[in-house]
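Take a look at the following structure, please.
Then we have chain A:
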Amino acid sequence: MILRHPVLYIILAFAAIMVWLPLHGNNVSLREDLILVAIAVILASNLNLMIGYTGYVNFGHIVFYGLGGYIGLYLAAEKGWNLVLAALLAGVGVSLFALVLGLGILRLRGAYFALATIGILVAVQSFVANFDPWGRSTGLYVSFDAYEKLGGARHALWVTYFLVIAVMALSMILSLGIKMSKFGLGLFAIREDEGAAVVLGVNTTVYKAIIYSVSAFLPAVAGALMFYKNGMIDPSIAFEFMLSLEGIVMLMLGGKGTVIGAALGGGLYEKLRSYLLTSPKLSNFHLVIAGGLLLVVVLFAPGGLIGWLYKAVPRSRKVLE
Partner candidate 1 sequence: MKRLVLTIFVLSTLFVTAGFAQNLTVGFTVSKTGALNVDSLEQYRGFELWRDQVNAAGGIKAGGKNYKIQFVSYDDESNTKRVQQLYSRMVLQDNADFLFSPYSSSLTATAAIVTEQYGKIMLTTGAAEGKTYTLGNHYLFQMFTPGAEYLKGTLDALKAKDPKATIALVYEDASFSVAVVNPAKAYAQQLGLNVVFTEAYAPNTTDFSAIIDKVIASKAAVLLGGGHYADGSTLAKQLYEHKVPLKMITLLVAPDSDKWTELGDSAVGVMVPSQWEPQTAFKAQYGLSGADFAKAYTAKYNAPPSYESAGGYACGLVLQRAIEQAGGPDTAKVAAALNATDITTFYGRTKFSTAANEHGLQIGHAMVLAQWQKDKSGLVKQVVWPLAAKSANLVYPIH
Partner candidate 2 sequence: MDPVLQIENLESGYGEVQVLWGISLKVHPGKLTTIIGANGAGKSTTLRTIMGSLAPWKGRVLMNGEDVTRLSTHAKANRGLVLVPEGRQLFPDMSVEENLEMGAYSRRARKGEKENLEKVYATFPRLKERRKQRSSTLSGGEQQMLAMGRGLMQEPVVLMIDELSLGLAPVLAQQLFLSLKDLRKQGLTIVLVEQNVHLSLALSDYTYVLAEGRVEIEGDSHDVANMDEVRRAYLGM
């Protein structure tokens, strides 16, 4: 069924373009731009599983990305594991952590859940900053010759780029698959009316804990890849509250609850931010502009870009999920 869905082919085409663009002409600087776009899409898509599908606002989503980065970097750089294996294990480990955590805090609803996620973010950050094996607040560094295993630094950067693009495509396919599944229906029921969902026989606690855990997996894998590429990790960049909040902004911008919207919002927001940051005239005001944009979206277009598109071209609702 998913194989016949047009969005699947949009996703694959998107990923293919992302691979082709920098390869064509060996454009390293474009690649560096696009990897950030891909990371934004990964974060926004997986956050969408919680906020868009289940209606639970997770302010601390970045904790998965950061923990994944730490585990991945620790295994790959300090223990000499294969990068892909280290990233996968980081994903599994963080998902399990999220599952256990979720069973505890998903008893909370609404704003209380949102606050608990902030608390977890700060607590985890503080723990890592005191954790000796992970280098406390100085963090971990990849030794320069670690890249030799992947054929030297130049080559290693390309390899991580392709892996990140793969994770991005998987994130979007996962969003699509969940949306079309019975499990996804259960999540929507929770979002619309959790009390009614319980009456209908949805085991909401388990559903919520599972989706919380699933939404942790790919960000953790991406974190492992990205921090390996960056060559270092420390608590302040791994668990950046601002980035967590920006994930929500991306989602709102694109349109929460939709596969394409999350990706679109992630990509556009990242492009906008990096344009504003490096533009000599506007760089002082990048936060003002991004904030103003978010305000306009929240006040006047709560459905985001996709919501606006649905209204403008009603037929698009059938094609775009």
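For anyone wondering why these and not others, all candidates are chains of the complex that A comes from, given by their letters.
The working rule: a residue touches a chain if its C-beta (ideal position, glycine included) is under 8 Å from a C-beta of that chain, and two chains touch if they have at least 3 such contacts; residues count from 1.
Please read these numbers as outputs of a predicted model, since none were measured by experiment.
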Single touching candidate for chain A, where 1 or 2 all sit in one complex: 1
In the complex, chain A residues that touch candidate 1: 28-29, 32, 129, 136-138, 141-145, 147, 153-154, 157, 230-232, 234, 236-237, 240, 278
